[in-house]
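Apart from one protein chain that is not included, each protein chain of the complex appears where it belongs.
Take a look at subunit A:
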Amino acid sequence: MKKFPLYDTEYFDTIPAYLEGLSRKYGNREAISYFTRKQEKITVTYEELVLRVTYLKEELIAMGMAGRHIAIVSENSCDWVVACLAIMACGAVAVCVDIEQSDDSIREMIQMADAEMVFASAGYRSVFDPVSVDQLGLKQVVYLGAQREGTKSLDELCEKGKRRTEEQQSGFVTVQPDQPAVIAFTSGTTSKSKLVILSHKNILKNMCDSCLYVTFEETVFCSLPFYHTYGLTCSILGSLLRGTHVYINGDLKTMLRDLKLAKPDTMLTVPLIVESIYNQIWLNAEKAGKADQLKRLLKLVRVLRKCGIRMKSKTLDGIREQIAGNLHIMICGGAHLGKEISEDFESFGILILQGYGITECSPLISVNSNRSYKMGSVGYVLPSCEIRIVEDEIWVRGDSVMEGYYKAPEQTKEVMEDGWFKTGDLGYQDKDGCLYLTGRKKNLIVFKNGKKTSPEKLEELIMQVPLVKEVVVTGTASGTSVDDVKITASIYPDPDRTGHMSSYEILEELQKEIDAINEKLPTYQQVQMINIREKEFSKTGTKKIKRHMV
């Protein structure tokens, strides 16, 4: 294992201790900024953030929510962070709902997690019509942002909590490190999402450990969805732990605009965004008729770097400044990023540090360090994580690993063995201890935006089409489709129902049905191609389709 100097960090084991640390260490420093639709910048300091969290926490305690499950259904916002921290600080569990799903799926997630209360943004009002609120058994739906008639708002709860604090009527709860803090959703190999329970210790150990390897500069841009553990632990909470000034963005539509306005020096992101920025650089060069010149320059820088010579180029610096302003560090995870792109970005003056994580591990398992990194690798395993490679599969053990899935002991048993979590990812470690990923054991489709989906989930939807007898959904990295993965459904039509139809008629009918299914799915999950099979799929002795033979 290669030794390299670690950065300093303070360790906390519960969210209340973390909040006290933020307030004590960073006080009046700028904590979170965001831009309104009219490009106005709103900023809160660490002190203001912690106070707002404290007021909301007080009100949640008074409402008897300690120990209960509270869901957050909102795009990224400062109030998302306030709600999440207050929920955890009052001893309740924050249910982080994936908002890129249909209204029905969001309701299903809330129900599966037994949430009794919801914090939602105005864009999700349709999910919480009176009938649904009743059916879900929700005690309260509190809206983030401005208050509207007939609804409760987060501001109102904070105001009540403030009065309670001023009148010295604070409630008292003790939060233990092993207590559940978060329920996050993950795509399992079954059709339904699994609910991962993470404790205070899990997420804080993970976050504090990552500070030993990775340092951010002064301003960080966070556009990863907070409902994913990568966005929550590594991005927003991890940035605050480092005392940085965090610019948050919750909308891909305004991401580039906000990136230009914020001028961050550090950004946490996924390969989809890195590749989009990369493509934009080449598009600009082509439009200016300078693509060949740029290719030659990058080749020269690469050759010199191999000889140990670092070349400074005003042209490359200019390109970086034009497309990414002050950006110098990008932390990239969630999916695979090509080594060549990382190398080219280094030539532009942007260091890309790749990491690897999985929701069940809170999520970070390994990451490259600013002080020691290897392109193409996902870095060094965190100090509190132990890994084992069992028949090429990566197993993880340590303080960041979840206790289990919520109300699913059987599913937990499938992935845990003697405290080891079986990731389903294949990989190896080199002599320096750097981890490399080589593939996946599980049937998950991984998109360039870091999101994952199980083919079984789509297959279940397609099997509801009467003409379909058997179906297998696969995702292939193609470089020519949405988020770089083409989702193909191979269908064996039911001969009893299609005997009288021509192949063209079957395809046309199936396409109509698939289009209807696609309408309810986010763009990246939509089925893009249908293959019709004339024969049934090969099956195992237990009549399961042999996926690897499709």
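Please note the rule applied: contacts are C-beta pairs under 8 Å (C-beta built on N, C-alpha and C of every residue); 3 or more make two chains touch, one makes a residue touch a chain; residues count from 1.
One rule holds in what follows: contacts and distances are computed from a predicted model.
For the chain that does not appear here, its UniProt entry gives the protein name "Acyl carrier protein", which is one of "Predicted polyphosphate-or ATP-dependent NAD kinase", "ABC transporter", "Acyl carrier protein" or "Probable tRNA sulfurtransferase".
Of the listed positions A:257, A:512 or A:546, the one in contact with the omitted chain in the full complex is A:257.
The residue touching the chain not shown here, chosen from A:506, A:521 or A:545, is A:521.
Residues 123, 251-257, 272-273, 276, 279, 283, 286-287, 448-449, 479-484, 515, 518-524, 526, 528-529 are the ones on subunit A that touch the missing chain.
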